[in-house]
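Only a single protein chain was left out; the remaining protein chains are all shown in position.
Chains: A and B, in written order; residue numbering restarts at 1 for each.
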Amino acid sequence: MLNQFGSLGRAMLDRLAGIGRAGGVVWQSLVAKPTPVVMFPLLLKQIYFVGVLSLVIIIVSGLFIGMVLGLQGYTILVDYGSEQAVGQMVALSLVRELAPVVTALLFAGRAGSALTAEIGLMKATEQLSSLEMIGVDPLRRIVAPRLWAGFICMPVLAIIFAMVGIWGGALVSIEWLGIFEGSFWSNMQNSVDFSEDVLNGVIKAIVFGIVVTWIAVFQGYDCVPTSEGISQATTRTVVYSSLAVLALDFILTALMFGDL
Amino acid sequence: MRMRWIEIMVGFFMVLGVLALLGLALNVSGLKLSAQQDDYTVHARFENIGGLTSRAKVTLSGVQIGEVKSIKIDTQRLVALVTMDIYSDIDYLSIDSSAKILTAGLLGEQYIGISVGFEEDSLKDGDYIDDTQSALVLEDLIGKFLFNKVNN
Partner (left out) sequence: MSINNSLESIIDIRGLGFSRGARQIFRHVDMKIPRGKITAIMGPSGTGKTTLLKLIGGQLRPDAGYVKIDGLDVHRISRQQLFTLRERMGMLFQSGALFTDMSVYENVAFPIKVHTELPEDMIRDIVLLKLQAVGLRGARDLMPSELSGGMARRVALARAIALDPDIVMYDEPFTGQDPIAKGVLVNLIRKINQALGHTSIIVSHDIQETMSIADYIYLLSDGQVIASGTPQALLSDKTDQVQQFMQGLPDGPVPFHFSDDDMLEDLCAQEKR
């Protein structure tokens, strides 16, 4: 019994230590001083890997989610004779919730796991140690550009996701279901508010981007440098960031729209 | 060569993001870049505003001519005080115009409908519309109907 309490306490302390180390990684790579590296080309490369290469999956899934929303919304709303409101339903659910959340989940699976595996492998092949011995801080050179790239790419991807999704919804509702185009767009424009809905969605995306990238980079940097350790770290990245995104989404939604 | 390709693709990515944001702003949320240049405000008091919210439409014969800016309680008369922004090119609302709170469809959102009167002078910035009609509250209506039934 006492042993169980002991191991529970140890596990808690391990978690706390992990959070502390994660904070240290961010601090040292983004804020603390030595060896400023020429960042820009590295950053560009990371934006390419993290953002540009995620574009296809984001566009395809955005399109399909928008189309499904249009279809589902129509079948529900037509019962109440207000199928004109499908535009506003598609736009609001995409802009407020689905674009940031689904993008963050896809981002964790596509870019986050890749980041973890890449940094973990660099650790396992001693590339990080070797950088350190050359006199270059790996947090600056390896971690910082990846963190920034994640912070930048996630909101951009979410915005693209929302726009593509709305087009998908419009395609289904206007072209296939025969909703009048003017009322589709004007209903949408009347109910979606730029600062209330769009900007709040973007803020969510920024928060999710920071959290997912942070988790991914830290898991890679902190992993046990063996093949088993890397695979566990990759799994942890996807699991932790998905859970964090969903929980944070609730908190942010409550703060933004819940009149708390 | 490869670096060049990366630069181009990242540029494309960023442009795409900005375009999508513009699309969200203009096409989806109907943000007008020249929205609040020189609107003028008009006030009106209502007994009951029902479900009216700020940013609701203000219309004349169904055409939008402005939006609700704020809703407060008039502390002296203890009724709702609604402030509206009217587009500056709508300068022909007569001072005896009336304002009604209407509902779009049976369950739709509520908005303000303005009807123009017969006076020569038009409303200026800060004027009050005196002739107002409150929102139709469904519960009141049903109550009245039942009351009449019982009386009969």
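Note that a residue touches a chain if its C-beta (ideal position, glycine included) is under 8 Å from a C-beta of that chain, and two chains touch if they have at least 3 such contacts.
Here the structure is a predicted model, which means the values were calculated and not measured.
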Hidden partner interface residues of chain A, rising order: 33-35, 37, 125-127, 129-137
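Everything below uses one rule, namely that only the chains that are shown with their structure count from here on.
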Euclidean distance of C-alpha centroids - chain A vs chain B, Å: 36
In the complex, chain A residues that touch chain B: 41, 44-45, 47-48, 51-52, 55, 80, 82, 91, 95, 153, 155-157, 159-160, 162-164, 166, 185-186, 188-194, 197-198, 202
List of chain B residues in touch with chain A within their complex: 3, 6-7, 9-10, 12-14, 16-17, 19-21, 23-25, 27-31, 55, 57, 105, 107-109
